[in-house]
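Note that one protein chain is taken out, while the other chains of the complex remain in position.
Letters A, B and C mark the chains as written, and numbering starts fresh at 1 in each.
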Amino acid sequence: MKKEYCGLFGVYDHEEAARMTYFGLYAMQHRGQESAGIVTWDGDRIREQKGMGLVADVFNERHIGRELKGRIGMGHIRYSTTGASLLRNAQPFLIRHGDLRLAVAHNGNLVNTYELRCELEEQGSIFQTTMDTEVFVHLVIRNLNGNTIEEAIKLACKRLRGAYSMLIMANDKLIAVKDPNGFRPLAIGRLDDSYVFASETCAFDLIEAEYMRPLSPGEMVVIDGGRMSCDRICEPQPKKQCIFELIYFARPDSYVFGEVVYERRKEMGKVLAREAPVDADLVMPFPDSGNYAAVGYSQESGLPLELAMIRNHYVGRTFIQPTQGMRDFSVRVKLNPVRSMIQGKRIVIVEDSVVRGTTIRTRVKQLRALGAREIHMRVSCPPIKHPCYYGIDFSSKGELIAANHEVEDIARFLGLDSLHYLTIPGLLSSVSHKDDYCLACFDGNYPVKVEENAGKLSLEDSAAKPGIIKQFC
Amino acid sequence: MKKEYCGLFGVYDHEEAARMTYFGLYAMQHRGQESAGIVTWDGDRIREQKGMGLVADVFNERHIGRELKGRIGMGHIRYSTTGASLLRNAQPFLIRHGDLRLAVAHNGNLVNTYELRCELEEQGSIFQTTMDTEVFVHLVIRNLNGNTIEEAIKLACKRLRGAYSMLIMANDKLIAVKDPNGFRPLAIGRLDDSYVFASETCAFDLIEAEYMRPLSPGEMVVIDGGRMSCDRICEPQPKKQCIFELIYFARPDSYVFGEVVYERRKEMGKVLAREAPVDADLVMPFPDSGNYAAVGYSQESGLPLELAMIRNHYVGRTFIQPTQGMRDFSVRVKLNPVRSMIQGKRIVIVEDSVVRGTTIRTRVKQLRALGAREIHMRVSCPPIKHPCYYGIDFSSKGELIAANHEVEDIARFLGLDSLHYLTIPGLLSSVSHKDDYCLACFDGNYPVKVEENAGKLSLEDSAAKPGIIKQFC
Amino acid sequence: MKKEYCGLFGVYDHEEAARMTYFGLYAMQHRGQESAGIVTWDGDRIREQKGMGLVADVFNERHIGRELKGRIGMGHIRYSTTGASLLRNAQPFLIRHGDLRLAVAHNGNLVNTYELRCELEEQGSIFQTTMDTEVFVHLVIRNLNGNTIEEAIKLACKRLRGAYSMLIMANDKLIAVKDPNGFRPLAIGRLDDSYVFASETCAFDLIEAEYMRPLSPGEMVVIDGGRMSCDRICEPQPKKQCIFELIYFARPDSYVFGEVVYERRKEMGKVLAREAPVDADLVMPFPDSGNYAAVGYSQESGLPLELAMIRNHYVGRTFIQPTQGMRDFSVRVKLNPVRSMIQGKRIVIVEDSVVRGTTIRTRVKQLRALGAREIHMRVSCPPIKHPCYYGIDFSSKGELIAANHEVEDIARFLGLDSLHYLTIPGLLSSVSHKDDYCLACFDGNYPVKVEENAGKLSLEDSAAKPGIIKQFC
Partner (left out) sequence: MKKEYCGLFGVYDHEEAARMTYFGLYAMQHRGQESAGIVTWDGDRIREQKGMGLVADVFNERHIGRELKGRIGMGHIRYSTTGASLLRNAQPFLIRHGDLRLAVAHNGNLVNTYELRCELEEQGSIFQTTMDTEVFVHLVIRNLNGNTIEEAIKLACKRLRGAYSMLIMANDKLIAVKDPNGFRPLAIGRLDDSYVFASETCAFDLIEAEYMRPLSPGEMVVIDGGRMSCDRICEPQPKKQCIFELIYFARPDSYVFGEVVYERRKEMGKVLAREAPVDADLVMPFPDSGNYAAVGYSQESGLPLELAMIRNHYVGRTFIQPTQGMRDFSVRVKLNPVRSMIQGKRIVIVEDSVVRGTTIRTRVKQLRALGAREIHMRVSCPPIKHPCYYGIDFSSKGELIAANHEVEDIARFLGLDSLHYLTIPGLLSSVSHKDDYCLACFDGNYPVKVEENAGKLSLEDSAAKPGIIKQFC
């Protein structure tokens, strides 16, 4: 599964604002490896540095220590795609309008972009990118007319539909906004006298900031002159948090939506053990995706946990081509099973998700070849049957194996003796507030209506650059 | 002196449009080393690739052979600055508006940008860069309303004041425009059945295209479906071509404004020999800047030409620091005099221009140290006393040595036995049409009025990025 | 602890000899990250490619697919050091003598190099490196006189004292030798009709070769014209295999000395649980070093295993400097604890070794700060009290915390509630053949006498290049 989220970080009134932002992004690198950007307010102007690649590659000491001056900073990381690189789409998105300098970092996906864009173009707007964020910025500017920037943002947000957690730097103010359903995470913390924002709290841990709380859905937090004020962009609406953060995306050491990710994953494994026990010799994950649910499954079932798939820690992005005879090489090079732990054994594999299934199929075949007696798989989420329009890329429905096939068919395709997906009720029993989550990818009930032309602009781009998957960031 | 121009290249209806554009830019690399960009129209969309650095570094075979598909292409190179790199300002500038894809490559500098920008912001425009080009694009879009793109461009041009040679790709049309005074060069040629445009004809030579003619001032050439049509954006106005192209910037093998650069430079040297003869042993240039005027001076005066300053062909951008004792190292490392040609000799040095004079002063001191008996300098242009607002960066008036000092003072500062600058009449007698040139940097007569806030936006940026000089491209 | 071994790989009579060697080294990258080299015999000559860095960085498709021609190949990887890079010392070591081309790849450390070298210098030998291998090669050549290469190698080996597993390419022969005590691993396998050699069997797994057996101590295997013959370089002596391969160095999915590394590590954890049980809430490793012993400890003790230290998968070699206030940053950035799993808990940490203890101390302090109630550590090897002269770098005795301190002192230094090291008998009960291992680092009984000047040459070099630790590869 592709990692499709983005990561946001902001800091207000810190001597080393750029450096803190750098490390905040660094801790959240798993949320986006395509591009990274940092902006700071130097008291007079916004300074920026953006580039393609990992945080450690995009920024150097000259950027952080000299050029990105100022006590207010914010940054953005974007997911990895295959295909052509698009620096043009890297964030934060920056514009100037008269004396106002505005930078926006956005996580999530709007579902009425096309409609808004057409409307704005009719009013003379010109677009240089295909990003949702550019549409939002035009809305803000058009609402500025006599309004404060805070009011303009609120008016602009009223026009948006979909998922957005945003950080906005407007000259010397730093503003955080979450959409009314709260699809995407965003937390606030303190670092001595400074305020900090981050998509995940692992960013706070690295810079030794203290986690305060998640933003509420529909909340707008403004930091201005060191004072924090909280406001709402709309009436309260039902929470529709993305449960995939808990299942898969977030780092297990983070708090997300107020939940401890590690514990939720372990709990999913425990429920799975109750829902679908097996008489087997051992439980094991394919590291690291199933690790924490496997711990839970083992503890609940009493079956021993084995870490019997060994990772090659030196697998990088490039190596020379294997020979044609070396089948499934790219899968095998990453993980190698411990032969003696497999041979003659009845094995339960715990995984956190199945998207296309091809990698799993190869691994199962390999275990069979080493003499595994039985192979059972337990998946710590329900079957993904519907695309996500709020920011996760399951690519397209055609590639979602569960959208088109029954569980028995999938088990047969994967070569398994048995296969069980966590049920929706089981999943909800693993989290603290079962009504607060969006389940659209499982049940197709989309909490926010999606415009007909959703993804049209993005798709156009992806057609232009073959190999790029949909860009919902 | 900094090289401050840009270079434009365009090709219409060629199987290898991107490749031809690449080589066109490659041949004109002397016109801009900061960034390079190429766009193509693939029949459906504009494709782009831009980057910081030289043409050979920005593009690879994947870009040219695979990604930049299509039969229409255009490109842009931008001059080199010191300091922070600004990919944001690389051209061609690209926007989308409804079904229209518009790319603009611009050479020159407008003098009413600030005023236009304020007006557009009041109408809701948002600016992401400080480039003149972005202002022009907004004007085009606002004039589209029911008009054809050609009409919209003409209406937009009517609002512009200053210097601009532009190439515009508007979906499948390629349009070339020159401002009413024709400050900057732009030529049209043929390559088999294709039309090509370039700032200098050396680009045509490399791809074996045939030079047809320069665009006329105020001319708009539209290539559409393989047919070329010519139009005017305004009534004819007096030509005010930049004579610095002939003196300094253009490659000597190019035609510029219909002139053969090599011959004009040689002619300037000949006039110089008549204006200011010397009783000396030899004539020599500091290669390569004075080479061609020195040839002319030698031929007219009968004094032998010597190539007695030897270039180190391996001087690159980086080397380790010399010791403090190695004074003037960066000047000396590039050129080393042949000692025996200097000792006891009376030398005439021919140079094409003097801006700050510090490098020349160092070289003169070095020649004295080697025992030169007399050193006379002949400069193949008049003293530069005024800043250029139309696209050349003489930095600021403060740095123009001739703006603040008499010739005798300069001679004394440089350590010369005599110094003569080509007179304005002498210069004009060296070119074919003496009334067709802008002489503002010599005499301060600005043919197009400059707004009070000229350079304000650019200056703001340059303050933000210390070390960047004014950006007039 | 530094990783100090090297890795060897060889293949005889394979169409893609260089490619197989590349992947063999790639699988064993954990055995050496400083440099990598591959040589092949092209039927006429030895071809070579060596470089500093990881296998994936040193070789490209041109090297593997074109330049390293031939059906016989062998390669070497060397451990990582800090400080200056020494391509000069990269292996395989290659010489020519008349028509003989000789390449040697060596894992281990001799203890009479200085003496041999002085003797050879008196006979006119010249040394270009400080490697043991160069000494060996001189001995081989001096013994060639009328002898076959196999005899010359045997005669040379009789002069060596210490640890050596070697692969030798002598024109079209490939020869593997293990020292009489068998300190270092080396295994033989088959890949279709080809013979393969590797330090660890994980190399065989990646290329889908079949593991046959380890070389015996004192054995010499010669592959010549496709035929394998086995010989001995001396009378049988007691096995003295390096137990640290099992404790720490080898990949857990490898067979080493005929043992399954994964199972031995788990067994050490089980013995540890019996030797030193604790009343606690959970067992956890600091990944990945203590992972497998922790699995064993958990299974034997019944305490739940938690994977509560989360790794940042994107920590690379470089990042910008943290602020001075961010203490212990380099330790913290790699692993972050899951707060809720630590707070109020009684924790057993299982580690595989303690060298200087400073990193562990930092981690323990961090767990205390998060509210751990009790922290107990169980180490799956006995205290390391003596330096190793046979190829492992524990740096120097001064840095071995256990060499100078009692266990209680160490526990206090590390901030632990209790600390237990696996006993020597406990360790031996974890392996299959308890008499076959060298225990010198634990008990100081060196099975092969070490010359007085041992390390003298290496030390000289390390003085010359500050920051390089002793080189025993």
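Things worth noting here:
Keep this in mind: contacts are C-beta pairs under 8 Å (C-beta built on N, C-alpha and C of every residue); 3 or more make two chains touch, one makes a residue touch a chain.
Here the structure is a predicted model, which means the values were calculated and not measured.
Considering the complete complex, the chain that is not shown touches B, C. Among the residues B:251, B:363 or B:420, only B:251 touches the chain that is left out of the figure.
Looking at C:20, C:74, C:111 or C:141, the residue that reaches the missing chain in the full complex is C:141. Of the listed positions B:333, B:355, B:411 or B:424, the one in contact with the omitted chain in the full complex is B:333. Seen from chain C, the chain kept out of the figure touches residues 42, 44-45, 47-48, 67, 84, 87, 94-98, 118, 121, 123-128, 137-138, 141-142, 460, 464-465. On the side of chain B, the interface with the absent chain consists of residues 16, 19, 22-23, 26-27, 29-30, 33, 54-56, 59-61, 64-65, 202, 205-208, 251-253, 260, 262-263, 288, 291-292, 295, 298-299, 304-308, 310-314, 316, 318-323, 326, 332-333, 336-341, using the contact rule stated above.
The rule is short, and it goes like this: only the chains that are shown with their structure count from here on.
When chain pairs are compared by their number of contacting C-beta pairs, A-C comes first.
Between chain B and chain C the centroid-to-centroid distance comes to 61 Å (mean Cα coordinates, whole Å).
Here the spacing of chain A and chain C, counted between their Cα centres, is 39 Å. The geometric centre of chain A is 47 Å away from that of chain B, both derived from CA atoms. Shown for chain C are the residues that touch two or more other chains, of which there are none.
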